[in-house]
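The complex appears here minus one protein chain, its other protein chains still in place.
Which chain is which? They are A, B and C, in the order written, and residues in each are numbered from 1.
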Amino acid sequence: MNSSSNLINALFIFVLAGFIGFEVIRRVSPLLHTPLMSLTNALDAIAVVGAIVLVGEHKSTLSTVFGFIAVVAATSNIVGGFLITDRMLKMFKSSRPADKSVTK
Amino acid sequence: MNSSSNLINALFIFVLAGFIGFEVIRRVSPLLHTPLMSLTNALDAIAVVGAIVLVGEHKSTLSTVFGFIAVVAATSNIVGGFLITDRMLKMFKSSRPADKSVTK
Amino acid sequence: MTGEIGAIQVLIELLYLIASVLFILSLKWMSSPTTARHGIWAGEIGMVLAIGGTLLNHGMSYHLIAIALVLGAIIGVPLGEVAMTAVPQRTALSHAFGALCVTLVGSAEFYLRTPDISRFMMAVLSLEVILGGLTVTGSLMAAGKLQEILPQRPLTYKGQNLVNFLLLAGALVIAVSLVLHPGARSLFPFMVLIALAFGVLLIIPIGGADMPTVISLLNGYAGLSAAAMGFVLDSKLLIIAGALDGSSGLILSIIMSKAMNRSFTNVLFGAFGQVQASAAAGEEARPVRSATPEEAAAILSAANRVIVVPGYGMAVAQAQHKVRELYDALTKRGVDVRFAIHPVAGRMPGHMNVLLAEADIPYDRLIEMDEINGDFPQTDVALVIGANDVTNPAARSDASSPIYGMPILDVDKAHTVMVIKRSMNPGFAGIDNPLYYLDNTLMLFGDAKAFVGSIVRELSGGHG
Partner (left out) sequence: MTGEIGAIQVLIELLYLIASVLFILSLKWMSSPTTARHGIWAGEIGMVLAIGGTLLNHGMSYHLIAIALVLGAIIGVPLGEVAMTAVPQRTALSHAFGALCVTLVGSAEFYLRTPDISRFMMAVLSLEVILGGLTVTGSLMAAGKLQEILPQRPLTYKGQNLVNFLLLAGALVIAVSLVLHPGARSLFPFMVLIALAFGVLLIIPIGGADMPTVISLLNGYAGLSAAAMGFVLDSKLLIIAGALDGSSGLILSIIMSKAMNRSFTNVLFGAFGQVQASAAAGEEARPVRSATPEEAAAILSAANRVIVVPGYGMAVAQAQHKVRELYDALTKRGVDVRFAIHPVAGRMPGHMNVLLAEADIPYDRLIEMDEINGDFPQTDVALVIGANDVTNPAARSDASSPIYGMPILDVDKAHTVMVIKRSMNPGFAGIDNPLYYLDNTLMLFGDAKAFVGSIVRELSGGHG
């Protein structure tokens, strides 16, 4: 598929996603801003998919080496990010049992 | 460009836009539900772009005729929709002058 | 539209991108009356950019387009100037127009592209045409019923649902076979015809008062079909606009059915109107206390806090301007007057807000149900003007009532309740209203406009 129409598609996606980002993030409770940071961290590490393809396709030594390091870096973000976010959220307890059931 | 990747792009756009729709519409003040209806009406008439191309390209008599009627129908929605929405919103006045300046 | 390379194409697509963003902002700004006007401007600019961009496509012959645009505008202007009370049918009508556009474009594309069209495209195209077709006739029927050109009462017969189901099935069968053999062009017209017929039969069994819910649904369908058209033409702008419109229609009908305590599936499969059947079950026997305009005026002017509860009757009677006069007269006497707006008062969402706004009543005097319900106990007079179901205490107490569980305005909690209506006839839900038999309730029998008018005259000492 040709790159100019790709660019257009990508632009549309980017704009829509950016809009959603603003709408959604603006409504995140300030209580959770720290967990939010570590969560977006983990999600952002989705870049790993690009790296995996590099390693998997093994097109050149350089690309494979770079890809390998990239996968390691990204994966550590995914694992670490979800772990610590989960730990933080586990800590948030309400004195109302109702919420406890959910947050616990 | 090939249709399968087109479909994928279209799907992404549709899903993202749908999500935005829900997020945004859910927050429309109930006060404005009637104007909202007529506004979406006008916006939906954007289908006119498809019809215009039909008429403009003039590929077959049938397509031109259909396109022509389609343009007429859609345009009347655009004009009518924006007109009445504007009329309705003009009517909404606050007793606080602050808002008046904006809504008037 | 189909994404070929080329500077102009890119420019066009960018214009479409800007238009999409403007459309989204336009809806976003509807969140509050103070920003709503910007919303319209955004929408209008977006529309201009989109149309302008489309005209940039190379090799277009403009004269026909120009004529069509002008014609459309000529038809559009009067449609933009209907009376506020005609808004429901206007909305329905424009759904029909929108769907017509989609259906025609879809059909044209079919004949241009077949037989060599990808299966997926054919499937989407069928979806577009079927949804579009049923929305055209369905919306026309709805408009007709609301305009009272067609009979309001639901027309039902044995095996109705079966017939409808078979029709829909038929359309789908044709769609499938078209997907498999896009060559069989001759089948296409039948698919469209069935869709049109289906639209008619779908609305027939539905009572006029239920149209608003149906209209929003059709709004949703129109949006979906537009989105489908976007898939066919590979136009992201169309997909986005369609998705926005679709979700809007869906959300509004959900809100309505919630506020009417109807399950959403119940709404989807048009099994309403049935409620209507049990209509006029009100036993006129039980005694009610009624009062004259003089008495009403006296009570009102003696009050400190008054809450007006407008309903469908006020819309029918076109009484909103008289109500405004009443509001002024009482406010001048230092009475605190507010309006309690039930989400489904009237016959479309936000119906009361628009009418009262038309009569220049400041919108910060219009209070949503949840906000104001707590205040009724401290209210001297609740003046119900042409509202019925939305004030029916049976919804709270009587589990057997068809509207049981529907959230209502607790007018019965006010010290005095005065109800303006012409008779003891029931409202949309067709059930009796215990409110009218309470000791603190006074019935003010008469046409809303006339009765409010005479109260105003009383208040302003005969000169009004």
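What we mean here is this: a residue touches a chain if its C-beta (ideal position, glycine included) is under 8 Å from a C-beta of that chain, and two chains touch if they have at least 3 such contacts.
These numbers were taken from a predicted model, which means no experiment stands behind them.
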Among shown chains, those touching the left-out chain: A, B
Missing-chain contacts mapped onto chain B: 2, 4-5, 7-9, 11-12, 15-16, 19
Missing-partner contacts on chain A, residue numbers: 1, 3-4, 6-7, 9-10, 13-14, 17-18, 20-22, 24-60, 62-64, 66-89, 91-96, 99, 102-103
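Criterion: only the chains that are shown with their structure count from here on.
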Geometric centre distance via CA averages, chain C-chain B, whole Å: 16
Centre-of-Cα separation between chain B and chain A, whole angstrom: 34
Per-residue multi-chain contacts in chain B, two or more chains: 1, 9, 13, 17, 20, 24
Where chain C touches two or more other chains at once, by residue number: 3, 20, 24, 236, 240
